[in-house]
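For this view, one protein chain was removed and the others were kept in their places.
Naming follows writing order (A and B), and every chain is counted from residue 1.
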(Lines give C-alpha, C1' and ligand atoms only; values in the text may rest on other atoms or scores of the structure.)
Protein backbone atom coordinates (compact mmCIF):
# COMPACT_ATOMS: atom_id res chain seq x y z
CA UNK A 1 0.00 0.00 0.00
CA UNK A 2 2.81 2.36 0.88
CA UNK A 3 4.58 1.49 -2.35
CA UNK A 4 1.44 2.29 -4.27
CA UNK A 5 1.14 5.63 -2.53
CA UNK A 6 4.73 6.53 -3.25
CA UNK A 7 4.22 5.60 -6.89
CA UNK A 8 1.12 7.75 -7.00
CA UNK A 9 2.95 10.71 -5.56
CA UNK A 10 5.78 10.24 -8.01
CA UNK A 11 3.32 10.19 -10.88
CA UNK A 12 1.82 13.41 -9.61
CA UNK A 13 5.18 15.13 -9.27
CA UNK A 14 6.21 13.84 -12.67
CA UNK A 15 3.08 15.25 -14.27
CA UNK A 16 3.69 18.67 -12.75
CA UNK A 17 7.36 18.74 -13.64
CA UNK A 18 6.57 17.77 -17.22
CA UNK A 19 4.34 20.81 -17.51
CA UNK A 20 6.78 23.13 -15.76
CA UNK A 21 9.89 22.25 -17.72
CA UNK A 22 10.69 19.68 -20.37
CA UNK A 23 13.27 17.26 -19.05
CA UNK A 24 14.70 15.70 -22.18
CA UNK A 25 16.75 18.60 -23.64
CA UNK A 26 18.56 19.31 -20.36
CA UNK A 27 19.35 15.61 -20.09
CA UNK A 28 20.68 15.48 -23.62
CA UNK A 29 22.87 18.47 -22.95
CA UNK A 30 24.26 16.99 -19.76
CA UNK A 31 25.11 13.84 -21.63
CA UNK A 32 26.97 15.45 -24.49
CA UNK A 33 29.01 17.46 -22.00
CA UNK A 34 30.17 14.32 -20.34
CA UNK A 35 31.55 12.29 -23.28
CA UNK A 36 34.80 10.90 -21.95
CA UNK A 37 38.06 11.27 -23.83
CA UNK A 38 38.58 7.53 -24.04
CA UNK A 39 39.20 5.65 -27.26
CA UNK A 40 37.24 2.75 -25.80
CA UNK A 41 34.04 4.76 -25.44
CA UNK A 42 31.46 4.35 -28.22
CA UNK A 43 28.22 5.81 -26.86
CA UNK A 44 25.17 5.47 -24.67
CA UNK A 45 21.51 4.72 -25.37
CA UNK A 46 18.11 4.19 -23.77
CA UNK A 47 17.91 1.73 -20.85
CA UNK A 48 21.12 3.01 -19.24
CA UNK A 49 23.02 1.33 -22.04
CA UNK A 50 26.69 1.91 -22.69
CA UNK A 51 28.77 0.75 -25.66
CA UNK A 52 32.52 0.22 -25.44
CA UNK A 53 35.38 -1.43 -27.32
CA UNK A 54 38.72 -2.90 -26.33
CA UNK A 55 41.23 -3.13 -29.18
CA UNK A 56 43.49 -5.66 -27.53
CA UNK A 57 42.05 -7.52 -24.59
CA UNK A 58 44.74 -8.37 -22.05
CA UNK A 59 45.60 -12.07 -22.48
CA UNK A 60 45.14 -12.82 -18.77
CA UNK A 61 41.69 -11.22 -18.77
CA UNK A 62 40.91 -12.86 -22.09
CA UNK A 63 41.43 -16.25 -20.49
CA UNK A 64 39.42 -15.40 -17.35
CA UNK A 65 36.55 -14.19 -19.53
CA UNK A 66 36.73 -17.48 -21.46
CA UNK A 67 36.80 -15.69 -24.81
CA UNK A 68 37.84 -17.41 -27.99
CA UNK A 69 41.57 -16.52 -28.41
CA UNK A 70 41.09 -15.65 -32.09
CA UNK A 71 39.30 -12.40 -31.15
CA UNK A 72 41.78 -9.91 -29.75
CA UNK A 73 39.24 -7.07 -30.11
CA UNK A 74 35.87 -6.98 -28.38
CA UNK A 75 32.80 -4.80 -28.49
CA UNK A 76 30.85 -4.42 -25.26
CA UNK A 77 27.16 -3.58 -25.01
CA UNK A 78 25.81 -3.34 -21.48
CA UNK A 79 22.61 -2.06 -19.90
CA UNK A 80 20.83 -1.71 -16.61
CA UNK A 81 17.43 -2.12 -18.28
CA UNK A 82 16.78 -4.56 -21.09
CA UNK A 83 18.04 -7.84 -22.46
CA UNK A 84 15.64 -8.65 -25.31
CA UNK A 85 16.04 -5.22 -26.96
CA UNK A 86 19.80 -5.60 -26.73
CA UNK A 87 19.88 -9.14 -28.10
CA UNK A 88 17.71 -8.05 -31.05
CA UNK A 89 19.92 -5.02 -31.62
CA UNK A 90 23.04 -7.19 -31.42
CA UNK A 91 21.44 -9.52 -33.95
CA UNK A 92 21.22 -6.69 -36.45
CA UNK A 93 24.79 -5.72 -35.61
CA UNK A 94 26.23 -9.15 -36.38
CA UNK A 95 24.28 -9.22 -39.64
CA UNK A 96 25.86 -5.89 -40.60
CA UNK A 97 29.45 -6.40 -39.48
CA UNK A 98 32.33 -8.80 -39.41
CA UNK A 99 31.87 -9.82 -35.78
CA UNK A 100 30.63 -12.71 -33.70
CA UNK A 101 28.61 -12.81 -30.49
CA UNK A 102 30.91 -14.35 -27.91
CA UNK A 103 28.88 -13.81 -24.74
CA UNK A 104 25.37 -12.88 -23.68
CA UNK A 105 24.79 -12.56 -19.94
CA UNK A 106 21.58 -11.55 -18.20
CA UNK A 107 21.73 -9.69 -14.91
CA UNK A 108 18.68 -9.46 -12.67
CA UNK A 109 18.20 -5.73 -12.95
CA UNK A 110 15.96 -3.04 -14.55
CA UNK A 111 16.65 -0.78 -11.55
CA UNK A 112 13.97 -2.14 -9.27
CA UNK A 113 11.79 -3.33 -12.16
CA UNK A 114 10.82 -6.93 -12.87
CA UNK A 115 13.32 -7.86 -15.57
CA UNK A 116 16.88 -8.16 -16.79
CA UNK A 117 19.84 -6.00 -17.61
CA UNK A 118 22.42 -7.37 -20.00
CA UNK A 119 26.05 -7.71 -21.00
CA UNK A 120 26.74 -8.65 -24.61
CA UNK A 121 30.25 -9.15 -26.00
CA UNK A 122 31.10 -9.05 -29.69
CA UNK A 123 34.36 -10.66 -30.82
CA UNK A 124 36.28 -9.24 -33.79
CA UNK A 125 39.70 -9.52 -35.34
CA UNK A 126 39.84 -5.77 -35.92
CA UNK A 127 38.76 -3.13 -33.43
CA UNK A 128 37.07 -1.16 -36.22
CA UNK A 129 34.68 -4.08 -36.69
CA UNK A 130 33.96 -4.32 -32.98
CA UNK A 131 33.28 -0.57 -32.86
CA UNK A 132 30.99 -0.74 -35.87
CA UNK A 133 28.98 -3.56 -34.29
CA UNK A 134 28.50 -1.57 -31.09
CA UNK A 135 27.51 1.51 -33.07
CA UNK A 136 24.91 -0.43 -35.05
CA UNK A 137 23.52 -2.02 -31.91
CA UNK A 138 23.27 1.30 -30.05
CA UNK A 139 21.39 2.78 -32.99
CA UNK A 140 19.00 -0.19 -33.20
CA UNK A 141 17.97 0.13 -29.56
CA UNK A 142 15.59 2.97 -30.20
CA UNK A 143 13.63 0.62 -32.47
CA UNK A 144 13.92 -2.53 -30.36
CA UNK A 145 12.64 -0.68 -27.30
CA UNK A 146 9.57 0.26 -29.35
CA UNK A 147 7.42 -2.62 -28.24
CA UNK A 148 8.52 -2.49 -24.66
CA UNK A 149 5.61 -1.22 -22.57
CA UNK A 150 5.88 -0.39 -18.92
CA UNK A 151 3.95 0.97 -15.99
CA UNK A 152 4.35 0.78 -12.25
CA UNK A 153 3.12 -2.83 -12.05
CA UNK A 154 5.44 -4.35 -14.64
CA UNK A 155 6.33 -4.48 -18.29
CA UNK A 156 5.72 -6.25 -21.59
CA UNK A 157 8.25 -6.82 -24.30
CA UNK A 158 7.57 -7.89 -27.86
CA UNK A 159 10.22 -8.52 -30.45
CA UNK A 160 9.93 -9.70 -34.01
CA UNK A 161 12.38 -10.28 -36.81
CA UNK A 162 11.80 -11.85 -40.22
CA UNK A 163 15.22 -13.46 -40.11
CA UNK A 164 17.04 -14.48 -36.95
CA UNK A 165 20.80 -14.28 -36.94
CA UNK A 166 23.57 -15.34 -34.58
CA UNK A 167 22.71 -13.27 -31.50
CA UNK A 168 19.20 -14.70 -31.36
CA UNK A 169 20.57 -18.14 -32.07
CA UNK A 170 23.11 -17.87 -29.27
CA UNK A 171 20.68 -16.41 -26.75
CA UNK A 172 17.68 -18.64 -27.41
CA UNK A 173 18.78 -21.46 -29.70
CA UNK A 174 16.36 -20.26 -32.37
CA UNK A 175 16.98 -21.45 -35.93
CA UNK A 176 19.09 -19.16 -38.12
CA UNK A 177 17.45 -17.37 -41.04
CA UNK A 178 13.89 -17.99 -39.89
CA UNK A 179 11.36 -15.55 -38.44
CA UNK A 180 11.60 -15.20 -34.68
CA UNK A 181 9.33 -13.70 -32.04
CA UNK A 182 9.98 -12.91 -28.40
CA UNK A 183 7.09 -12.44 -25.95
CA UNK A 184 7.75 -11.24 -22.42
CA UNK A 185 5.27 -10.43 -19.66
CA UNK A 186 6.01 -9.18 -16.16
CA UNK A 187 4.77 -9.92 -13.57
CA UNK A 188 5.19 -13.48 -14.77
CA UNK A 189 1.47 -14.26 -14.44
CA UNK A 190 0.75 -11.94 -17.34
CA UNK A 191 3.44 -13.67 -19.38
CA UNK A 192 1.74 -17.04 -18.94
CA UNK A 193 -1.46 -15.77 -20.50
CA UNK A 194 0.41 -13.94 -23.26
CA UNK A 195 2.26 -17.17 -24.08
CA UNK A 196 -1.00 -19.11 -24.28
CA UNK A 197 -2.59 -16.52 -26.57
CA UNK A 198 0.53 -16.42 -28.74
CA UNK A 199 0.59 -20.13 -29.47
CA UNK A 200 -3.17 -20.33 -29.96
CA UNK A 201 -3.29 -17.39 -32.39
CA UNK A 202 -1.09 -18.71 -35.16
CA UNK A 203 0.77 -21.79 -36.23
CA UNK A 204 4.12 -21.12 -34.58
CA UNK A 205 6.68 -23.41 -33.02
CA UNK A 206 7.81 -22.84 -29.45
CA UNK A 207 11.59 -22.47 -29.22
CA UNK A 208 11.67 -21.91 -25.51
CA UNK A 209 9.72 -20.96 -22.39
CA UNK A 210 11.39 -19.29 -19.43
CA UNK A 211 9.94 -18.41 -16.01
CA UNK A 212 11.19 -17.03 -12.70
CA UNK A 213 12.64 -20.38 -11.59
CA UNK A 214 13.93 -21.65 -14.95
CA UNK A 215 15.70 -19.88 -17.78
CA UNK A 216 15.72 -16.38 -16.28
CA UNK A 217 17.99 -14.79 -13.67
CA UNK A 218 15.06 -15.07 -11.22
CA UNK A 219 13.34 -12.20 -12.97
CA UNK A 220 9.58 -11.86 -12.52
CA UNK A 221 8.90 -12.67 -16.16
CA UNK A 222 7.53 -15.39 -18.37
CA UNK A 223 9.36 -15.38 -21.70
CA UNK A 224 8.19 -17.26 -24.77
CA UNK A 225 10.29 -17.63 -27.90
CA UNK A 226 8.62 -18.69 -31.14
CA UNK A 227 9.70 -19.38 -34.68
CA UNK A 228 7.92 -20.30 -37.91
CA UNK A 229 6.43 -18.62 -40.94
CA UNK A 230 7.04 -14.87 -40.72
CA UNK A 231 3.36 -13.93 -40.99
CA UNK A 232 2.42 -16.38 -38.27
CA UNK A 233 5.16 -15.24 -35.91
CA UNK A 234 4.21 -11.60 -36.35
CA UNK A 235 0.52 -12.36 -35.78
CA UNK A 236 1.34 -14.36 -32.67
CA UNK A 237 3.48 -11.55 -31.22
CA UNK A 238 0.80 -8.95 -31.89
CA UNK A 239 -1.94 -11.04 -30.28
CA UNK A 240 0.19 -11.51 -27.18
CA UNK A 241 0.84 -7.78 -27.05
CA UNK A 242 -2.86 -6.94 -27.11
CA UNK A 243 -3.79 -9.25 -24.24
CA UNK A 244 -0.70 -8.27 -22.27
CA UNK A 245 -1.48 -4.56 -22.49
CA UNK A 246 -5.02 -5.11 -21.23
CA UNK A 247 -3.76 -6.99 -18.19
CA UNK A 248 -0.89 -4.69 -17.33
CA UNK A 249 -3.15 -1.66 -17.66
CA UNK A 250 -5.76 -3.34 -15.46
CA UNK A 251 -3.07 -3.50 -12.79
CA UNK A 252 -1.71 0.03 -12.91
CA UNK A 253 -3.13 2.18 -15.70
CA UNK A 254 -1.54 3.26 -18.99
CA UNK A 255 1.54 1.29 -20.09
CA UNK A 256 3.06 3.35 -22.89
CA UNK A 257 5.85 2.29 -25.23
CA UNK A 258 9.34 3.20 -24.02
CA UNK A 259 10.06 4.67 -27.47
CA UNK A 260 7.75 4.12 -30.50
CA UNK A 261 5.98 0.84 -31.37
CA UNK A 262 7.12 -0.74 -34.63
CA UNK A 263 5.70 -4.28 -34.86
CA UNK B 1 23.74 8.46 2.19
CA UNK B 2 22.02 9.71 -0.93
CA UNK B 3 19.57 6.82 -0.78
CA UNK B 4 18.73 7.71 2.79
CA UNK B 5 18.11 11.30 1.83
CA UNK B 6 15.86 10.36 -1.05
CA UNK B 7 13.92 8.04 1.26
CA UNK B 8 13.59 10.83 3.75
CA UNK B 9 12.30 13.23 1.14
CA UNK B 10 9.84 10.65 -0.11
CA UNK B 11 8.55 10.12 3.42
CA UNK B 12 8.09 13.86 3.73
CA UNK B 13 6.22 14.14 0.44
CA UNK B 14 4.14 11.11 1.32
CA UNK B 15 3.17 12.61 4.64
CA UNK B 16 2.03 15.84 3.00
CA UNK B 17 0.12 14.11 0.24
CA UNK B 18 -1.66 11.92 2.78
CA UNK B 19 -2.94 15.01 4.54
CA UNK B 20 -3.85 16.81 1.34
CA UNK B 21 -5.79 14.03 -0.34
CA UNK B 22 -6.45 10.39 0.55
CA UNK B 23 -4.90 8.19 -2.12
CA UNK B 24 -6.79 4.93 -1.74
CA UNK B 25 -10.24 5.87 -3.12
CA UNK B 26 -8.83 7.41 -6.29
CA UNK B 27 -6.69 4.33 -6.77
CA UNK B 28 -9.69 2.04 -6.29
CA UNK B 29 -11.67 4.02 -8.83
CA UNK B 30 -8.87 3.91 -11.37
CA UNK B 31 -8.67 0.18 -10.92
CA UNK B 32 -12.35 -0.57 -11.38
CA UNK B 33 -12.36 1.52 -14.55
CA UNK B 34 -9.63 -0.58 -16.02
CA UNK B 35 -11.07 -4.10 -15.59
CA UNK B 36 -10.34 -5.76 -18.90
CA UNK B 37 -13.05 -7.54 -20.90
CA UNK B 38 -11.18 -10.83 -20.84
CA UNK B 39 -12.70 -14.08 -19.63
CA UNK B 40 -9.27 -15.02 -18.30
CA UNK B 41 -9.10 -12.08 -15.90
CA UNK B 42 -10.08 -12.80 -12.28
CA UNK B 43 -8.83 -9.83 -10.28
CA UNK B 44 -6.00 -7.97 -8.61
CA UNK B 45 -4.88 -7.59 -5.00
CA UNK B 46 -2.25 -6.04 -2.73
CA UNK B 47 1.41 -6.57 -3.67
CA UNK B 48 0.80 -5.94 -7.38
CA UNK B 49 -0.93 -9.29 -7.51
CA UNK B 50 -2.96 -10.46 -10.48
CA UNK B 51 -5.19 -13.52 -10.75
CA UNK B 52 -5.97 -15.20 -14.07
CA UNK B 53 -7.35 -18.45 -15.49
CA UNK B 54 -6.86 -20.36 -18.71
CA UNK B 55 -9.68 -22.78 -19.51
CA UNK B 56 -7.72 -24.87 -21.97
CA UNK B 57 -3.98 -24.47 -21.91
CA UNK B 58 -2.50 -24.93 -25.37
CA UNK B 59 -0.95 -28.43 -25.50
CA UNK B 60 2.39 -27.12 -26.78
CA UNK B 61 2.62 -24.58 -23.95
CA UNK B 62 1.35 -27.20 -21.50
CA UNK B 63 4.34 -29.35 -22.34
CA UNK B 64 6.86 -26.48 -22.17
CA UNK B 65 5.47 -25.49 -18.78
CA UNK B 66 5.88 -29.12 -17.66
CA UNK B 67 2.35 -29.26 -16.32
CA UNK B 68 0.62 -32.54 -15.52
CA UNK B 69 -1.46 -33.35 -18.66
CA UNK B 70 -4.51 -34.19 -16.59
CA UNK B 71 -5.13 -30.51 -15.86
CA UNK B 72 -6.34 -28.73 -18.95
CA UNK B 73 -7.41 -25.69 -16.89
CA UNK B 74 -5.07 -23.60 -14.80
CA UNK B 75 -5.41 -20.78 -12.31
CA UNK B 76 -2.57 -18.26 -12.17
CA UNK B 77 -1.65 -16.14 -9.17
CA UNK B 78 1.28 -13.80 -9.69
CA UNK B 79 2.76 -10.88 -7.80
CA UNK B 80 5.61 -8.41 -7.84
CA UNK B 81 5.72 -8.29 -4.04
CA UNK B 82 5.26 -11.35 -1.87
CA UNK B 83 5.74 -15.08 -1.95
CA UNK B 84 4.89 -16.21 1.59
CA UNK B 85 1.54 -14.38 1.64
CA UNK B 86 0.68 -15.93 -1.71
CA UNK B 87 1.69 -19.45 -0.72
CA UNK B 88 -0.41 -19.17 2.46
CA UNK B 89 -3.34 -17.80 0.44
CA UNK B 90 -2.95 -20.58 -2.11
CA UNK B 91 -2.94 -23.06 0.74
CA UNK B 92 -6.39 -21.88 1.81
CA UNK B 93 -7.50 -21.98 -1.83
CA UNK B 94 -6.56 -25.64 -2.31
CA UNK B 95 -8.31 -26.51 0.94
CA UNK B 96 -11.48 -24.86 -0.35
CA UNK B 97 -11.52 -26.03 -3.97
CA UNK B 98 -11.04 -28.99 -6.23
CA UNK B 99 -7.59 -27.92 -7.45
CA UNK B 100 -3.97 -28.84 -7.03
CA UNK B 101 -0.84 -26.68 -6.79
CA UNK B 102 1.22 -27.53 -9.85
CA UNK B 103 3.94 -24.88 -9.64
CA UNK B 104 5.33 -22.37 -7.18
CA UNK B 105 8.12 -20.15 -8.49
CA UNK B 106 9.89 -17.36 -6.64
CA UNK B 107 11.20 -14.35 -8.53
CA UNK B 108 13.75 -12.02 -6.96
CA UNK B 109 11.52 -8.97 -6.85
CA UNK B 110 9.52 -6.76 -4.43
CA UNK B 111 10.22 -3.78 -6.71
CA UNK B 112 13.59 -2.83 -5.31
CA UNK B 113 12.85 -4.36 -1.91
CA UNK B 114 14.73 -7.25 -0.31
CA UNK B 115 12.43 -10.15 -1.10
CA UNK B 116 10.51 -12.26 -3.59
CA UNK B 117 7.67 -11.98 -6.03
CA UNK B 118 5.83 -15.13 -6.99
CA UNK B 119 4.08 -17.18 -9.64
CA UNK B 120 1.73 -19.89 -8.42
CA UNK B 121 -0.18 -22.20 -10.76
CA UNK B 122 -3.28 -24.17 -9.76
CA UNK B 123 -4.26 -27.15 -11.89
CA UNK B 124 -7.91 -28.10 -12.30
CA UNK B 125 -10.04 -30.30 -14.49
CA UNK B 126 -12.70 -27.58 -14.77
CA UNK B 127 -12.03 -23.91 -15.32
CA UNK B 128 -14.67 -23.02 -12.74
CA UNK B 129 -12.54 -24.75 -10.10
CA UNK B 130 -9.41 -22.92 -11.22
CA UNK B 131 -11.27 -19.60 -11.09
CA UNK B 132 -12.66 -20.34 -7.65
CA UNK B 133 -9.16 -21.13 -6.35
CA UNK B 134 -7.78 -17.86 -7.68
CA UNK B 135 -10.71 -15.94 -6.20
CA UNK B 136 -10.21 -17.51 -2.79
CA UNK B 137 -6.48 -16.81 -2.89
CA UNK B 138 -6.95 -13.16 -3.92
CA UNK B 139 -9.39 -12.69 -1.06
CA UNK B 140 -7.02 -14.31 1.46
CA UNK B 141 -4.15 -11.98 0.60
CA UNK B 142 -5.49 -9.12 2.66
CA UNK B 143 -5.16 -11.38 5.70
CA UNK B 144 -1.87 -13.04 4.80
CA UNK B 145 -0.23 -9.65 4.27
CA UNK B 146 -1.30 -8.75 7.81
CA UNK B 147 1.92 -9.78 9.49
CA UNK B 148 4.14 -8.38 6.80
CA UNK B 149 5.90 -5.32 8.21
CA UNK B 150 8.05 -3.03 6.13
CA UNK B 151 10.07 0.14 6.27
CA UNK B 152 12.85 1.60 4.16
CA UNK B 153 15.49 -0.77 5.55
CA UNK B 154 13.68 -4.05 4.94
CA UNK B 155 10.75 -6.19 5.92
CA UNK B 156 9.53 -8.94 8.20
CA UNK B 157 7.01 -11.59 7.36
CA UNK B 158 5.22 -13.87 9.76
CA UNK B 159 2.78 -16.55 8.76
CA UNK B 160 0.90 -19.07 10.85
CA UNK B 161 -1.63 -21.74 10.10
CA UNK B 162 -3.06 -24.39 12.41
CA UNK B 163 -3.19 -26.89 9.55
CA UNK B 164 -0.83 -26.86 6.58
CA UNK B 165 -2.20 -28.08 3.27
CA UNK B 166 -0.76 -28.82 -0.16
CA UNK B 167 0.64 -25.40 -1.11
CA UNK B 168 2.73 -25.21 2.06
CA UNK B 169 3.75 -28.81 1.59
CA UNK B 170 4.83 -28.20 -1.98
CA UNK B 171 6.67 -24.97 -1.25
CA UNK B 172 8.45 -25.97 1.94
CA UNK B 173 8.04 -29.74 2.39
CA UNK B 174 6.16 -29.12 5.63
CA UNK B 175 3.99 -31.99 6.93
CA UNK B 176 0.33 -31.93 5.88
CA UNK B 177 -2.33 -31.28 8.50
CA UNK B 178 0.06 -29.95 11.12
CA UNK B 179 0.56 -26.40 12.36
CA UNK B 180 3.07 -24.42 10.32
CA UNK B 181 4.90 -21.17 10.88
CA UNK B 182 6.94 -19.04 8.49
CA UNK B 183 9.43 -16.49 9.79
CA UNK B 184 11.15 -14.08 7.41
CA UNK B 185 13.54 -11.24 8.16
CA UNK B 186 15.18 -8.86 5.70
CA UNK B 187 17.94 -7.78 5.62
CA UNK B 188 18.99 -11.38 6.25
CA UNK B 189 20.91 -10.50 9.42
CA UNK B 190 17.63 -9.74 11.17
CA UNK B 191 16.23 -13.05 9.99
CA UNK B 192 19.09 -14.96 11.65
CA UNK B 193 18.24 -13.49 15.03
CA UNK B 194 14.50 -13.99 14.51
CA UNK B 195 15.17 -17.64 13.67
CA UNK B 196 17.22 -18.13 16.80
CA UNK B 197 14.54 -16.54 18.98
CA UNK B 198 11.83 -18.61 17.28
CA UNK B 199 13.44 -21.97 18.01
CA UNK B 200 14.42 -21.01 21.56
CA UNK B 201 10.95 -19.73 22.47
CA UNK B 202 8.91 -22.88 22.01
CA UNK B 203 9.30 -26.55 21.28
CA UNK B 204 9.04 -26.45 17.48
CA UNK B 205 10.68 -28.49 14.77
CA UNK B 206 12.64 -26.74 12.00
CA UNK B 207 11.35 -27.74 8.56
CA UNK B 208 13.78 -25.55 6.65
CA UNK B 209 16.16 -22.63 6.78
CA UNK B 210 16.85 -20.49 3.71
CA UNK B 211 19.34 -17.65 3.26
CA UNK B 212 20.62 -15.42 0.43
CA UNK B 213 22.91 -18.13 -0.98
CA UNK B 214 20.72 -21.20 -0.36
CA UNK B 215 17.00 -21.74 -0.76
CA UNK B 216 16.07 -18.24 -1.88
CA UNK B 217 16.33 -16.54 -5.29
CA UNK B 218 19.28 -14.55 -3.87
CA UNK B 219 16.87 -12.44 -1.86
CA UNK B 220 18.26 -10.60 1.18
CA UNK B 221 16.25 -12.72 3.58
CA UNK B 222 16.64 -15.45 6.14
CA UNK B 223 13.56 -17.65 6.12
CA UNK B 224 12.75 -20.19 8.83
CA UNK B 225 9.95 -22.72 8.51
CA UNK B 226 8.71 -24.49 11.63
CA UNK B 227 6.13 -27.11 12.45
CA UNK B 228 4.84 -28.72 15.68
CA UNK B 229 2.08 -28.26 18.19
CA UNK B 230 -0.12 -25.34 17.11
CA UNK B 231 0.36 -23.39 20.36
CA UNK B 232 4.11 -23.75 20.17
CA UNK B 233 4.29 -22.72 16.52
CA UNK B 234 2.17 -19.65 17.15
CA UNK B 235 4.25 -18.65 20.18
CA UNK B 236 7.44 -19.11 18.22
CA UNK B 237 6.20 -16.92 15.35
CA UNK B 238 5.05 -14.17 17.71
CA UNK B 239 8.39 -14.12 19.57
CA UNK B 240 10.26 -13.82 16.27
CA UNK B 241 7.97 -10.97 15.22
CA UNK B 242 8.67 -9.00 18.39
CA UNK B 243 12.44 -9.17 18.10
CA UNK B 244 12.32 -8.56 14.35
CA UNK B 245 10.25 -5.41 14.72
CA UNK B 246 12.67 -3.99 17.28
CA UNK B 247 15.62 -4.53 14.95
CA UNK B 248 13.97 -3.30 11.78
CA UNK B 249 12.70 -0.21 13.56
CA UNK B 250 16.17 0.42 14.97
CA UNK B 251 17.38 0.58 11.37
CA UNK B 252 14.77 2.88 9.84
CA UNK B 253 11.94 3.82 12.16
CA UNK B 254 8.33 2.57 12.23
CA UNK B 255 7.64 -0.66 10.29
CA UNK B 256 3.86 -0.86 10.07
CA UNK B 257 1.81 -3.82 8.86
CA UNK B 258 1.03 -3.78 5.14
CA UNK B 259 -2.64 -4.49 5.99
CA UNK B 260 -3.80 -5.52 9.50
CA UNK B 261 -1.94 -7.93 11.82
CA UNK B 262 -3.84 -11.14 12.57
CA UNK B 263 -1.48 -13.58 14.32
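Please note the rule applied: contacts are C-beta pairs under 8 Å (C-beta built on N, C-alpha and C of every residue); 3 or more make two chains touch, one makes a residue touch a chain.
The model shown is predicted, which means the values in this text are computed figures rather than measured ones.
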Among B:44, B:118, B:211 or B:259, which one touches the chain that has been omitted from the display? B:211
Give the residue, chosen from A:99, A:144, A:159 or A:217, that touches the chain omitted from the document. A:217
Of the residues A:117, A:154, A:185 or A:228, I need the one that contacts the missing chain. A:117
Considering the whole complex, not just the chains shown, which residues of chain A touch the missing one? 10, 13-14, 17-18, 23-24, 26-27, 30-31, 34-38, 40-41, 44, 46, 48, 50-52, 54, 57-58, 60-61, 64-65, 74, 76-81, 105-109, 111-112, 117-119, 121, 150, 217-218, 258-259
Interface residues of chain B toward the undisplayed chain are 1-6, 8-9, 12-13, 108, 111-114, 152-154, 187-190, 192-193, 195-196, 199-200, 205-206, 208-209, 211-214, 216-222, 224, 243, 246-247, 249-253
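Everything below uses one rule, namely that only the chains that are shown with their structure count from here on.
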Between chain B and chain A, distance of the C-alpha-averaged centres to the nearest whole Å: 29
